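With one protein chain withheld, the remaining protein chains of the complex are depicted in position.
For clarity, chains are labelled A and B in written order, and residue numbers in each chain start from 1.
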Amino acid sequence: MSGSLVGDTSIVVLLGGFMAAAVRVASPLLLAALGETVSERGGVLNLALEGSMLCGALAAALGAKQGGPWIGLGAAILAGAFVALVLALISVWLGADQVITGTALTLAAIGVTGAVYRQVYGSGGVGLTVPTFPTKAVPLLHHIPILGPAFFAQPAPVYLSLLFIPLIWAVLFRSRWGLSLRACGESSSSAAAAGVRVRSMRAVGVIMSGAMGGLGGATLVLAQVGTFAERMTAGRGFVAIAIVVLGRWNPLWVAAGALLFGVLSALQYLFQAKGIALPYQLFMMMPYLVTLLALAGSRGRAAAPAELGRAG
Amino acid sequence: MTLALQLLGIHKRFGSVKALTGADFSLEKGEIHALLGENGAGKSTLMHIAAGMVKPDQGAILVHGSPLNPGSPRSASRAGVGMVHQHFTSIPAFSVGENVALAAKWAVQPRRIHSRVVELSQRLGFDLDPDVRVETLSVTQLQRLEIVKALATGATILLFDEPTGSLAPQESDALLHLIERLVLQGGSAVLITHKLNEALKHAKRLTVLRRGEVTLQGAASQFTAHDLARAMLGEDMPSDIRAPGHSVGGVVVDAVGISVMPIDGRGPGLLGATFQLRAGEVVGLAAVQGNGERELIRAVAGLVRPSRGTLSKPQPVAFVPEDRTNEGLIAQFSITENMILGSDRTAPWVHHGLLDTGMAGQAASRLIERFGIIAPGPDVTAGSLSGGNQQKLILARALEMKSPVIVAENPTRGLDVRAARSALRQLAEAAAGGAAVMIYCTDLDELFLASDRILVVSGGRVIEAPPRPDREMIGRLMLSGASAA
Partner (left out) sequence: MRSGITRGGEVLRALFFVAGAIAAGLLILGAGLHAAGYDAAAALQALWRGAFGSWYAITSGTLVRAIPLIIIGSGIAIAFRGGALNIGAEGQFCAGAIAATWVGLHVGGLPGWLAIGVVLLASTGAGALWIAVPVWLRLQFGVLEVITTLLLNFVAEALVSLMVQGPLQEARGFYPQSDPIAESARLPFLPGTRMHAGFLLAILLAASLAFLASRTLWGFKLRAAGANPRAALVSGRIQVPRMVATALMISGMLGGLAGGVEISGVSLALFQNLSPGYGFTAIAVALLARLQPLAVIGTGILFAALETGAGAMQRDAGIPSVTVYLVEAVIIIVVLLVDVFSRRHRNVMVPDSPAAG
């Protein structure tokens, strides 16, 4: 089977499948990381993002079971935003430490989702399958070799995540709202002097990030796995935060970071398909190690919003 | 005569502090009106109320005869009131254009923002590149940006908060002429200042505040500097700072051709500076902010290492940083903890690496008493002290080191006249006791009062001023090397 020549269609098909997997793996991360970018540009480190994703995933599963995938998507947005709303109340309005509050909320989300899930489906949680989004190919474009399957033959939420890249960029850098939000992240006193309502802006930024985290969780359930499992986000929310740092708080670079992570995660399938035997754990480690290396290369904090993470 | 701005019977208190008690103020259309007072007299608060940034407890604000909604920046801004802040409110990481767009609530269209900023700055007679990041601007350019921002919001009534505070004399003149030009173009301006001569020279009318009350008001031509000083202080100026009859000793700090990289990547840094400090003298450092004075001071303090040249100095050097709350003190730490911040194993309250908190507390109590720090006790946090008392604490800590060299960075910033004088006097006394003291001060009058001789830092180079210089000469020297920057 292998040993085929370059230009053989099977390689193109294989790479197409690989890229499609990479984009699909990347899309929940992409959504969450873009959301986190908004929150952090406003000066708030949303560590409850993992909690938002997890709640979003469960809400998506429950909603989809009740009324189909679109209902699930909507429920996930609301659930993710709700977690962020609590963060906004406690750390933006009352000025409590963002890191502690975010960590606690993620913990709470693990508890609540676990309990609700077992309450609804019993402790085994057997046989929960939910209706998912079918793959929708874009006419003509999906025939493009390699890129076609990756970007033009995906379920709806994946397209949505790609659309958010330019959207978030435009909101942050081409709208008055985005300018004001970024001002809050750089200097709350300067923003206030310019008549910006700093707390409200930050709260909205945080809630947006939660909503997008929820959407990311939904994508995981409704466009990839097709079921819910306890702690199924497995730290993706935290990875998304690392990707924001890697992408230097710019939606375009953040998107590139998320895609890189997806590519590295999908390598595993490629190697398996080619019959190369390496322990799968190496592939599990690689995205994290590469992110670590890339962070060292990007020189840390230089582009971070000046007031990121400060209480109040 | 039409009134542009009126503030009637303004009362305001912050906690237990009465900031304003029944203050009245009026600004005529087309005038420059000087608002004078010590730090803490309430002049900034009064203008913040006019700009809607602070809500008064009582009183009315009228613009062109119609009342404003108190405490609403939007309402003030819509009526054409704009504030040019003392502490610059522009965002360093943003471009000039983004800062203007933010202030004026323009739509974010880069090309349009660009042309409007260029247009505005040309109308004022200077160039301001809309695309550069604000963190690369000089102090003068920052000031211009603040003015452009105020005008971009459509302001016709401009409130200038201590605009000349950190400028060289010639730059101050240029700025004041700019304000005169604005007034000629149909605006009105309030000039908040504590510089008496500036007020007398440029204002048509003036108002003096003391402890939240108006103590003097009228045409500038009616008054002398002495009248204003009395109205500001309630008494004559405190007497001289220098303790007479001390002798200058040997060289304790000897710098030969030292260069220091710019500390935050701005300005020229220090380029081959040669100077000496002797025991028993106070050396004043004059500079336009960002010309290498920071690098010089911090090199002497031992916080940065020269990249070239030789610098011999004793260890350690006592240092009084300019930024009290970020560098001088840890706000959430107690007075005791701040006092022992720099302690090493030789301190009396450290035994074999262990901290004797009881002993440190007693030492802090003694320090509080000796330096007249007003605080309930050594356990209160430094953040709860007033600025003047924070400065006393920092000075007390520095003087307690009994170091042969003390360097102080703008030690009077934000202090009222009495507190400022007290700080300078303590430094002078340390010199009288045999220490070599170096002070950088943005206020030239204070520098003249406190120093035995003056070094000017300009464009990264150090120039020794001739004996008994005047303001003009120092100002020229301060600007002489600026082109190198």
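Following the convention adopted for this analysis, a residue touches a chain if its C-beta (ideal position, glycine included) is under 8 Å from a C-beta of that chain, and two chains touch if they have at least 3 such contacts.
Since the structure is predicted, the reported quantities are computational estimates derived from the model, not experimental observations.
Visitor: If the hidden chain were put back, which of A:Q66, A:S175 or A:S189 would touch it?
Guide: Counting the whole complex, the residue in contact with the absent chain is A:S189.
Visitor: Determine which one of A:F238, A:W253 or A:F271 touches the chain that has been left out.
Guide: Counting the whole complex, the residue in contact with the absent chain is A:F238.
Visitor: Which one, B:F160, B:F275 or B:F319, makes contact with the chain that was left out?
Guide: Of the listed residues, the one touching the omitted chain is B:F319.
Visitor: Out of B:D173, B:E327 or B:E464, point to the residue that touches the absent chain in the complete complex.
Guide: B:E327
Visitor: Could you pull out which residues of subunit A are in touch with the chain that's been left out?
Guide: Touch set of subunit A with respect to the missing chain: 90, 94-97, 99-101, 103-105, 107-108, 110-112, 114-115, 118-119, 123, 189, 230, 235, 238-239, 241-242, 245, 279, 281-282, 284-285, 288-289, 291-292, 295-297, 299-302.
Visitor: Quickly run down the residues of subunit B that touch the omitted chain.
Guide: Contact residues on subunit B toward the absent chain are 12, 14-17, 19, 39-40, 42, 44-45, 48, 53-54, 85-87, 303, 316, 319, 321, 326-334, 336-338, 340-345, 350, 353-355, 357, 379, 381, 383-384, 386-388, 394, 397, 414.
Simple rule for what comes next: only the chains that are shown with their structure count from here on.
Visitor: With centres defined as the mean C-alpha position, give me the subunit A-subunit B separation in Å.
Guide: 46
Visitor: Could you list, by residue number, the parts of subunit B that touch subunit A in their complex?
Guide: Spelled out, the residues of subunit B in touch with subunit A are 53, 73-74, 77, 83, 85, 89-94, 98, 101-103, 105-109.
Visitor: Taking the touch rule as given, give the residues of subunit A at its contact with subunit B in the complex, in rising order.
Guide: By the definition above, subunit A touches subunit B via 173-176, 178-180, 182-183, 186-187, 189-191, 193-196, 305-306.
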